[in-house]
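The other protein chains are all here in position, but one chain of the complex has been omitted.
Showing chain A:
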Amino acid sequence: MQQVILKEEMAKRQAPPLGTCMMGLAWVGPGIIQYGTEEQKKRFIPDILNSKYHWCTGYSEPNVGSDLAALQCKAVLDGDHYVINGTKIWTSLAPFAQWISMLVRTDNFGATTTKHDGITALLVDLSSAGIAIKPIENMAGGKVFAQIFFDDVRVPVNNRLGKEGQGWAVTISSLANERSSIGEVTAMYAKLDGLKTLVKDSQRQGKPAMEDQRIRRRLAVFEAKIEAMRLNGLRYLTRQIKGEPLSSETSVNKLHRADLEVEMSDFAIDVLGQSGLQLGNQIETVDRGKWAKESLGWPNVVIGGGTPNIQKNIIAERILGLPKD
């Protein structure tokens, strides 16, 4: 609830986004508050709140994406330390982070009954010996995600979040936090305003673009979806406040967000025509290439936290009760 208010107010005042401290505030902090020991809370929460340390989250691996529970990066207990070997990839913000909240496999590969068992969550200092971070350039030219290599990295046992083997539960709650996305709605409205301004300043086929009924309709469809996200979020929040457990309803907004990210930035390019294709600062470039960059930047939001197809599986299986595939 507090996060919703914070994000709405920040977006309204057009404050810069939380950026690199976002991960800590949105995902890692709530996880530590829910599953951490008293000592962990004292040690980590103040530094998350004052943004002293930036966090990233280590889930995906080179062969493990949507099927997250199949992860292979392993940690073996050695005295009062875990020793990690393996790799994590597509780790957003890793090049800027000091700490990572990550999932490792602590069972002996297949000894337990399901692949969800034997997964453990660890909080790891990225300056530990044996860690190498290799940034990966995305198609928009940014280097915000990375692959991280762990080679005999020693992590104290008291950096374990939750019990050994409880990592899956810890993750599910983090991902649900990520999918609630209520706070993003105000930013989406701001983006819609930006698109309206762009249309007002643009011509299409020799006429003001706003005279094109198809353009007006597309803007109104965006507005309907964004408003639906806002009201869905408030409806689900009301249920949480009343103490009714949510199933996977937050995937609804995650799917809207995914559609809108792609559709809104493509719309901008449609309105701009060829001048919307320039990423850099050439003379014809509109808004410093902002729309072009956004039209390539959507995978962060659309793929991160679970692809649209995975969200649809979640809704179909957990809410509608259809068989797993």
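The definition used in the following text is that a contact is a pair of C-beta atoms (placed from the backbone, for glycine too) under 8 Å apart; a residue touches a chain by one contact, two chains touch by 3 or more; residues count from 1.
Note that in this section contacts and distances are computed from a predicted model.
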{"item": "Among \"Urease accessory protein UreD\", \"Transporter substrate-binding protein\", \"sn-glycerol-3-phosphate transport system permease protein UgpE\" or \"Acyl-CoA/acyl-ACP dehydrogenase\", the UniProt name of the subunit that does not appear here", "value": "\"Acyl-CoA/acyl-ACP dehydrogenase\""}
{"item": "Among A:Glu61, A:Glu184, A:Glu249 or A:Glu294, the residue in touch with the chain that has been omitted", "value": "A:Glu249"}
{"item": "Sole contact to the chain not displayed, among A:Asp125, A:Glu227, A:Asp266 or A:Asp287", "value": "A:Glu227"}
{"item": "Contact footprint on chain A, counting only the chain that is left out", "value": "196, 213, 216-217, 219-221, 223-225, 227-229, 231-232, 234-235, 237-239, 241-242, 249, 252, 255-256, 309, 311-313, 315-317, 319-325"}
